[in-house]
Each structure stands twice: as C-alpha cells, then as structure tokens.
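Removed: one protein chain of the complex. Kept in place: all other protein chains.
A, B, C, D, E, F and G label the chains in the order they appear, each numbered from 1.
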C-alpha cells in the first residue's frame, strides 16, 4: 500500500540490484521497530496523517518510555503523544525524553513531544459541564500536538440553553466541533443543529447511576436527531482529536 | 386505609348492627367486583384520583368489554378508559358500551367513556417528531378524559431548536408539560430547562437501531441535566396523563 | 425566552438608547457568569423555579467553592445547594461560604446555604429500608432548602406491608410523595396505589447482585402497574426533590 | 445412580446370570428410548418425581406425537404432558393419542394425558393481571396433571392491594403459592410477605416497553425484599408447576 | 391478615372494652417497633415462618446493633440473624448482644442468636467449586439458625461429574437441596436431574469476565432444562436458606 | 443564531419600520412551516449545510407527501430527501412531487428531488459484505443528492484482506470514506489504518445472533484501535452521508 | 502472503517477462472475482483450508446463484456451500447449478455442491434437545461437504445425564466434538468434562424467555468450568463445522 516504495523495489529487482528473495523479505518488513513487547509503527504517520500514539493503560512505565524514545528516534517524525498515562509512566517517559508537555493529572495525563506548528483552522471543543473537563483537556492537548489549538467552551449544558447560544457565533463559524458530554449527551444534538461544521461527539462517563458510565450518552448520541453528527468511544478525547486531524488535513 | 368506612364499620360493630364475623368478612371485601378473570377495582378512583383503566394487551375482546361494562355500571363513577386496544377489542367494547370516543388506530386505540368536565389547567404535550404522535395522542386522549384538554406542540426536536423556542411562551406558562420523544430523548432536557412547570417525559420506541426501541431515550431522560424532570415507561402516554392528573387535582 | 427583558431591550433599541449591535451582544449574554471552568446560570431560578445546584463529582474543591461563591454573590438569589460533595469539597465550600448546613457523610454530603422559608405543603419521603437512608436524606436536605420540610417514613418495605399501611393517613393526605427504594423497588407500586398525590420514585443502588446497582429498581418502577407514578434517575434524591419543587410551586 | 438396580445387576454378574460385557452394556442403557430425533427418558419420573414433558417449540408435529406415544406406551407411567404446543402439534398428538385434555389456545396449548388422582394439598396460583392468565393457565394445567388442582386468584396487582388482602386467608393457609406477574413483578414481594408457604414466582413477558419482555419482572423478583421467595424462568408456568410438584411430594 | 387478633379486637369493640377510635389506631399498629431509622417487624415470624433478618450493607454498626437488640427483646421470638455484616457491624452487635455465633469473614459475616432446636429434615448444600464456599457458608449458617443443619458437598462442578455422582445417594434422599454455583451454573441442571427433592439454585458472582458477576449463572439457571428447579438472587445464600425454611416447615 | 437576520430586524425596529411587538413575534418565528403534524424546518439548510430530510417510519403516506411538498415549495431550497420510506409512502410522495429518484426497495427506499450538481470530491463507500448493500445504497443515494457521487467498494470483509488491499489506492486517495459493516465491524479498523482520510463507520444489523442486530458492530467500531475513526447509528446510511456532507462543504 | 506466487512473480519481473507496473497491478489482484455486488474470494480455500461459503441472508436469489456459479467455475475448487438460504435462494442456486444437496427447510437450508471425499476422522455432533436439530443439521451438512460425516447424538440434555453417559464411548473416542445446545447450554460443560477431544460449543436460540435468544447459552458456555472448551456464535452450526475442518486438516 505504499506504491512508490513498492515500485522502486520492483525496479531494483528487475535491474538485478535486489534479489527476489531479498525483495520478499523487504516487503515483509514495512517500517516498524520490534521492541519485543511492542511493534512500533513508524509508518503510521504517512499512512494515516497522525502518527502512532502510546496508550498508557496496561503498559509498564519502562515500556511507555521505550516506545516514546523509539518514536522520537525517527528524525522528522512529527508529534509524539502518550495518553492516559499515570504518574510513574509520565515520570519514566520524561526521564528518557525530557521536554514533553504534560496535560491533566492522576491517571489521565497526556504528554506531547515535538508539537506540530500552529495552523489557522478554527476548532471548538464544547463541554456540557465542568466534570467533562478532563476528557476535553485530553482532546485539546492532542489537538494542540497537531497544531490545532482549539477554543474551549466549558459548561454549556442544555438545561441552560442560553449559555450555548451565547457562543453560537464560534460554533457556526467553526471548521470542526468536538462535543464532550456525559449524562444524557443531549448537547451533541443541540450543537449539531446549530453548526454546519463536522461535529464529533465524545460520550463521557459522568453522571448518576442511570448514566451507566457513559453508555447512556453513547447510545443517545447515536440516536441523535441532528443528522451528520458522528461519535467516538466513551471518554475518548484522544480519538476525537484524531478524527478532527483527519478532517482538517 | 379507607378510614371513614372502617370507622363506620366499627361503630356498627359496637352498636351490634354488625357481628364481628361479618365485619371481618366486609373488611376483606373492599369494593371490587370479581369477574373471575379480573378483580375490577371500583375503589381506585377514590384512592388514587384516577379510576382504574383497562389495559388491552393480553385480554380477549370479551374480557375488555365486560370490564368496561362493570366500571360503567358504577353510578357516578367518573371516566372509564380502555387503552392499547386493537380493533376487535374496540368493537367489542363499543358494542357493550356505545358512545365511547376512540382515539388512535391499529393496535393502539384509546377509548373513553364518560369524560370529566373540562378544567382550566394549562397542560402542554410536546413531541420531538411526527413519529411520536401515536403516543402523544394516547396521552392527550386520557388527559381529555380527565378534563385536561392539552395544547399539542408537534415536531419540536432539538435539531431545530428555534421550532421549540417559538413555543417558549406556552411552555413557560404551562401548569404541566408532557414531553414525548424517541431517538435520543434530548427534548426533555431542553424543555426542562425552559419551563418551571412539572415535566413528565415519555420515551418513545422510534428511531434507528441504536435507539434500542426506546431504552436509549429512557436512559437519557433519566440522566438528564435538567433537574426535576421525571420519566414514565417507554411509549406510556397513558401513564404520563395519569401523572399529570395526580399533579393537577 | 425571557419576554419582558427582550421587549424592554427592543424598546430601548427603538428609542435609540441601545444600538442594534449592543442589543445583539446583550441577547447573546443572558445572565450567566463565565468562570472559565463553568458558566454559572444565574438565570435558572427565574426560568425553572429552582436555582442552579452544584454537582460535586468531577469538580475540584476549588471549583466547587468558586461556583458556590458566585451563586451566593447574587443578591436575593434564593437557596444555593451543593450535592454529592466529598469532605474536601465540603471543606473548601464552607471556607469560602461559611454557614452552610451539611447533611450526609462520606462522598454524599449535601450543603445548603440561604434556605427558603418553610411552606405548609405536606411532602412525605418514604423509604423501603434503612439502607436507602442516604439517598432519602439528600432528597430531604434539598426539599428543606426549598422550604418543603418532609415527613420521613423509614423502612416500610413491602415484605411487611402493615408497616406501610400504618402510615396510610400520611400518604393519603400528602401533597406529594417521594418513594426511595432499592432492591426490587416494589414500594413505589404500592404507594402509588394508596395515595392520590403525585408520586416520584427514586431507584436506589442497594441490594444483592440481581439488583444490578439500581437498574432493576429503575426498570421495575417504570413497569409499575400503579398508573401515574413517575421516576427519576438511580440514587437521584436531588432530582426527586427538584421534581417536587416543580409540582408544589 | 439407581442403587437397587445396580446392586441387582452386580448380584446377577456375581452369580453368572449376566456376563460382565452385558452388564456394561446394560449400565450404559438406563431406560430411555432412542427415537433418532429424541432420547425419551422413561426413567425421569422415578428420578425426579415428575415425568418427562414434551416441550413443543422447535419440534415437528410428528416428533411431538411420536414422543407422546412413546411415553404413553410405558405401562403405569404416570401423567404425560405436552407444553407450548401449537395447533398442528396438538392435532398430531391427539390423533396418535386421543383423550388428552387441552388447556390454552394459539401457540401456548398444554395437553395432558393420564392425569394423577387429585390430592388434598392446597396450592394457590395468583396473578397480577388478566394478561397473565395464559401463563397461569399453563401452570394450573400441569398442576392438575399431577393431582394438585389449584385455587386461582386472578388480577390481584399491588396497585389495588385490598384485592389481594381479600384473599389473605387462602394465601396464609396455602401449602404452596405460585405468583404469576408481569410488569414490575411486585406482587411476588407482597405475597412473600403475607404467607409462610413456599412461594414460586413466575415473571411474565407482559407490559409496556420498560418491562423488557419479562426481564424486568425476573430481575425484580430476584431482588425481592421478601426473603425465601424463589423464581423460575420468564413465562415458565410449566416450571413453576414442576417446582410445586417437587415441594409437595 | 392476623385473623384471631382482628376478631378479638372486634369483639372488644362490640363489648365496649375498646372504642372504635382506639381500634382504628390499633389496627394501624400491627406489632412493629419504630426505631426512627427502622421499623422492626416483630410480626414477621408469625406471618412468614422465618423472622426478620438484619441485612448489614448500608446500615451503621449502631443501627445493626439496635435492631438486633430490639428483635432479641421480644420474649420467645425465635432465631435472630444478622447477614452480610462487616467487622465493625459484627463487633457492635456482639457488644450489645453477646453470645451470637459468627460464620464467615470480611464483609460477609453471618451472626446468629437464639438458634432453633435441630430438626431431622435432610438438607444438602452442594457447591460447584471451592470459591463458592462463602455463599454456601452463609446459607448453612442461616439454615442452622432454623434448626436445619445441612450436609455440605463442596466442589462438585460438572467438569468432573463423577465427583457429583459419588454423592448421588445424599442428593436422591434429600428433603431439599441448595445448589451454589458461579461460572456457568450448570450444576443446578445436573442436580435437578438427579434428585426428586425441591432444588433451590444460588448463582454466585465468581468466574472470569464472561461470568458477568453472576448474571450469567442466574440466566443459565433460569433457562435450565431440569424442570422444577427454582432460583434466588446472585450470592443470596440467605434467601436460599429462607426458601428451604418455607419448604420444610 | 442567525446574526444577519437578527441585526436587520433590530435595525428595522430602530427605524420604526417594525414595532417591538412584531419583532418579538418574528424572533419567535424563525422560518419553519407548521403543518400541524410537523414543523418543517426551512432554515436547516442554511444552518446545517444539509437541508431537513423526511424520515419515513411512523409517518402516514399523506404526512410524508405533504412535508416533501412543503420543502419543495421553497424556491432554490436545495435537495429534498425522503428516507426509509415504504412503498405507500414512496407512491404518495411521488404523486404529489413527481420526478424524484428512488433508490432501494421494500421499507428502505430513499427518494431524492432536486439533486445538487456533481462535485469533484472523492468519496468512497466500502462494505464488508453483500448483505450490507441496502444500507450502503441509502448512503450513496443521499451522497448523490448532495453532489457527492461515491465510488462503491462492495464485499471487502477482512476475512479476505487482499480484496480490500486491492482497492488501497482508492482508499488512500479518498477525501472521505464511509465503512458499512455488520457482523463484527472489523472493516472499520482496517480501513482506518490504511487511509488518512476521515472515516465514518456505519454498523449494520446483519449477521448471526451474536451480532445482536448491530449492537456488536457499533460497540466494536467504538472500541477500534484505529484512532480517529468515527461512528454513526446502526443502519444509519443517511447519517453517514450527512456527516460526509459536513466534512466536505 | 502467498509466498510461492509472490516469489514467482518477482522472478518474472527479474527476468523481464513481467514489467514492474504489471507486477504491482497483479499484486493488487490476488485471485478474486469482482461481480459488482460481491468480491468472490477464490483464494480462500488455499489460505484457510475451507473455501468461501455463501451466506444467504441479505442477498437476492440472483446474487446467491451468481456467486455459487462463480465459485463452481473454478476447476478443482473444492466444495461449494450455500448457508441460511430461503426457498427462493435455494431454487435460484439450483437452477444455475443443478446437483446440489439440500439440507434443512424454511429459511435455514444448506446446499452443498462438489462434496469432498469422505475422511476417516471421527466427529461427533451432540445436541441437548430435539429443538436444536436445525442448527445441528446445518453443522452436519457442512461437515459432510468437507468429508467429515459426523455421528449424531440427539437429545442428550443434562436433565437426564444417563442419556449422555450412554454415549460416553463415542465422545471419549472422538477426534472432535460439536455440542449444540440452547437453554442454559450446560451440555457443553458436561461433554467437555468427559472427552479429551477438542470441543466446539454452539449456543442455540431456543428456550423460554430467560434464554434471551441464545445469549444465555453463549455466556454460560464461555463461563464453563470445563477448561479448553471453545465457543462459536449463536446458531452458528456452519462456523462450528469450519472450526472442526481447521482442527482436522
């Protein structure tokens, strides 16, 4: 799926520079680094526009640090992102790779190295309540890593709809909007009805018991009457940022 | 739990008019009529303000007709309501008890006999879409039975919030509001934020697959950020009407 | 949606006191205070009868304290309520705003400032068991904030139905009843059958495994055969109190 | 697991009447009849007190008829029961085995051959509503097959608790009680609190959407606060009858 | 529902010993003790055969102790049981009421005072694995409180069916069997096929993730092919014991 | 939220052309047409870029036809779309508004009037199997209505990954990709890993029982390891097309 | 991933027989036939041992017939299987490709062309009840297509465990066992405990309501205490046969 590389390889085979057996071996070896406990995908940035990120949960601090280092070792490799990291993971990664920017606390820190230069696209991140901030902050940190510094509109839940309408200009004029909302997730429908921009909704696991740890918001956002709104996984601020990075190349 | 009756009975026992054995038997026999297949609760209207209604599903047309007749046989007994009736049930009931008002079609007809006189309370029934009309109609029919002719606001889904705001006056000035909404049910949150009146939300089983036949709307309405909104069961327009009848005595 | 204000604004525009540009800006700025991490809705009390409450979970102690202070800064602004607060949140709020009344312990404290004067309406809060008390206490604290001191009937589960019938008078004579019940939530159906008053049921996350942390009670309360009973979210004593405040203006 | 038979077999082996090879073969062949599409368990009545019943769904009419015939072919074999049979299955079975008693209609008929003689135990079957009758009728038909003609108390839902209390004597004096209830299933808790007898609850798939086709009642019956109440599967009137037959040998 | 008491009361009214007003008051006051936080049901033992038990979770240690004391204060009142108690609750209860027998550890202790004399009925408690022991022990402790010392068969899971068949005699000869099983709960079906006795199945919240904390076993036990098996709630060893106490009076 | 309109209105008020009362009335009446059973949102196209579509289910054929006619009555109003229409609805709409293009059969027809002119953006719709075609066809019909004629890649399920890789060029060069997949929905993850374009995934309700009518695919698509993939509701080909129309203005 | 083909292609490139551009094109074109509505995977048999099967639901009869014809057009291509076909699909396929063997009726027919020659491996298919036969028959038909004629053991449910033990020899001596069971699915655990062979369990959507259309059996089979038992999807007899074909090459 990397046509130029393939074509060049076949030319090399044709001209005898490379033997067929070597060619097979190379084809089998698209650029990734096998660390034993991880296959680091250096190729992903070319293929998907956003590079591979390191998802903290389930990894030891050492594994996090080594994968970050491997990604940073690639010259000109673009932003490197560590998400959902707990303090020992953050510390280990920063020891190996100083200079990362840390956003968030507890077990939800995002660390970014080598941010992309700022771009003019207007991205808005809007939250239903204050309790949605940690997820919105993760999203914003990853957006900033890709040069897309967002405008934050916090606490615009639909129970006081004027708080949202007060920001109608920002929403109507945005190039992309991320809606971060727990409880019943109704904010996504309302925003989807106000803006013509692409809307990416993030269900959040906040709220009393009937919020079912985000499942209620996820289902509600999918059943939205605001056509064209899309949804990412529960609490997945990182995924929403990546979706925006795909939309605004 | 019917203190006056009990007190009178005990007075009768005291004065010898009634033997203790008879008293026991009578206490055991609060006013209901045992039809064999049903125990018709004549006492309910006194106890709960709204009389017993006949729920169609699972009953034969004959059973529906006989229960309706039994309820109408009580002189001065207030409105009699048959809900979720299919055509054979409607036909059987009207044959036994002509003069009922039929609302709705298919397997969702509501039939009302002996409606209460109209009352001045302002009730608003608002729906998110046209597809929510059958449930809203059931609710309105039962409200009318109890003398509470509602204002209907149809198709005010949040994707076009100005359609709802156009009716903000009716909502702000209502004595009670019923919100009928399928899909993500967000309308309940929005209405709950606009009106100080009691809001009863009815989740409806409409929408694409992720609406999960009303479960999504039910959960979302419970996770609402509009404090003080209450919810009845899926598609239960009848229940919402009864709730309003309790609220506006 | 605040017609008088709007009309006055338009008059001012007409008379030249206000320029159209300023009018647009003002319309966009219905009264809320943007604290950066929260948009405090000063307008809510007018709009919804009950003011905005501060929901603790997901907020830092400082955020809780600042929002409480902002709400109290409004002169004549009515009761201010902080719910589901943990000890650091309670402490921070009371340091900034001394004089609040604290109900409940652990992570479930309710703090109330500036309670409304007592009103004569008869509200009954009935629980199925002793384990439902924390939720019932939250409900009662919020009711008292709004001047609606409730009668508490504790431990009236249906397995000993005479314990409930012993309080039939209070129930039959109430203006509104809140039923707080975990396990199978059957108490709501029974109470709904005894009283003509509006009944708001609160499912509670107590009970053995099959109680599914309140989902069983929530579903059962929705499937109730006692017509006109309404339901709020799991453990949402606060929401039930707000519903009563809407019903009894 | 049939010690006497085994012991006799081993005695026969010892005395040479039976060879070991035959003994192995016999041990492998506890009394069942292999019809190819079914292994009819003639031994079940001895082992479990209630004989094998034929469950209609998923079987062809011919298969139903042949299994019934096989069971009736056993002399002195006790009652034979065909459950959940649709009209073609009933017709096929009655053609092969005339004289069966049919209860119920549609796809829910129960057919009984060779009923046991009546026994004095007092069994009560109580239903919450008229719509629960088909399941209660299945239960009663199977109880009668085993000689346990039940008293039927129909339509005793908790919304009119006096209808149930009117039958408190029957309940308190019963040897076993079956509660058949859909919707929220609260009747089981109430009955469990009134009678000292064993209570078997049958959740029924009736009610509005939130009844979730019986799952709500099943969960609620399991979360009951009436200790010692037991539950069988949704709509499983047959299973409840078998449970009673185990309890009252 | 306590006919003798009622009849005597009415006789007293008739003879003038008691005024009707006092009678009403008394009727409203069936024997329970209102401790403020609990209505202790002294009448339950008469009504349900097993007395009221104290369920620990959600109660303070003091509340547990006071309810136990209240129950023990009734002379001749039968066994008193405290279930699911954690160490502080156990300690508080034993300080107020020394002499209780403690079974189980951690947050799952059962304490019994005033056990009933031993009775000859043969009860078998069988578990699928060693991990089911805590629930089985709760069940056994409550059974012993009611004089029904059970035989314990531990670790008879169906993966090694000979371990169960080795105890076929005990099972076939039992008066009642309790099956305690997590994971897939298949043991209930197997036992139900071996014994003619009443079988009460307890799903347990053990096993890998697909066991869904007992929900899988609960559903499987309800879908059992062994007719007449009944089920209680997840981990509810107490409920199973009460069910047996109802079955074996 | 339509600033220019509002500003002009206020100017008119200032200059006396419009009275304040009329202004209030107008503000309340953003352009929608109230048909009694529907509030047709003429304003939506301006606000959201895609105009209001008519969702068939739950509407009568007459209602569908009247709403379509109302939308077409707006001069220069852009495409009009009727989705999920059954034959009577299609027929009624075409009778009132001839010339619509019909896609799909049965209860899943899409009808389009007044398609937008074709645009050069490259959209790819890829399906996992042939059975996903009806949903993909709905998506394609709506895309064509908005001038975005898609390339269709049918039957590229991951079990034969070379079928997908054969189209890697189209995917890598696309401006937006819609993935339509039932069963386990894994195709979304794979496509998300191959293309840098925005990916909108549509879970489809096909597959054996464990596909849970699309819920499995929906959940799996949300749990995807391909960062930046977004999801719309089950079978919601229409919603996916609208999302693409937002992304590619 | 088809090394020999790739190596030969590269040799051809090297020797100049094939140009690099053609090579790229060929690599992109692993053997499948694009019928427009389907990409028929001729390569699958080599890759996965079992060829591609045609899954009926969601396809038109014509599509089924054309795919079958395409697969049969490959000379020496091994068995061709059409599953879950309804009568029009069967008829269309047999018209295009006469000589197929049809198993099953209604919407569940399996058609096989070009069966593989019989192989000696001993496969046993065991069902819990007669109602599981349609799924077991689908499994057997596919097994026979691959030359693995199974022994069928029908109606061996655990409620009469001797019926299973009677076939212990076949089970213990099998090379692979498929267990087909609805209801609680306990048969899988029991069989898994008796045989050392690989056990593939198929949950079936039969049984009363608590069977949840196969979900209960699926979960129970996953929570099995018989280590090493594996599971396929609900009603997926075809998948179980393919699993066996992988195990017994």
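The rule is short, and it goes like this: a contact is a pair of C-beta atoms (placed from the backbone, for glycine too) under 8 Å apart; a residue touches a chain by one contact, two chains touch by 3 or more.
Owing to the predicted nature of the structure, the values given are computational and were not obtained by experimental measurement.
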Chains on display which the left-out chain touches in the complete complex: A, D, E, F, G
Contact residue for the chain not shown (choose from F:100, F:192 or F:237): F:192
Residue among E:83, E:115 or E:206 that touches the chain left out of view: E:206
Of A:100, A:192 or A:214, the one touching the omitted chain in the full complex: A:214
Residue of G:17, G:73, G:118 or G:172 in touch with the missing chain, whole complex considered: G:172
Sole contact to the chain not displayed, among A:82, A:200, A:220 or A:234: A:234
On subunit F, residues whose C-beta touches the chain left out of the figure: 128-129, 157-161, 182-186, 189-190, 192-194, 207-208, 210-212, 215-217, 219-227
For subunit G, the residues touching the chain missing from this view: 1, 3, 44, 47-50, 53, 165, 168-169, 172, 192-200, 218, 222-224, 226-234, 236, 238-239, 241-243, 245-247, 249
Positions on subunit A contacted by the hidden chain, ascending: 1, 28-30, 32, 36-39, 41, 43-44, 47-48, 52, 55, 57-59, 63, 67, 203, 205, 213-215, 218, 233-236, 239
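As a working rule, only the chains that are shown with their structure count from here on.
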Chain located farthest away, centre of subunit C as origin (C-alpha): G
Geometric centre distance via CA averages, subunit D-subunit B, whole Å: 37
For subunit A paired with subunit B, centre-to-centre distance based on mean C-alpha positions, whole Å: 48
Residue numbers of subunit B (touch at least two other chains): 1, 3, 44, 47-48, 129, 159-160, 165, 168-169, 192-194, 207-208, 210-212, 215, 218, 222-224, 226-227, 233-234, 236, 239
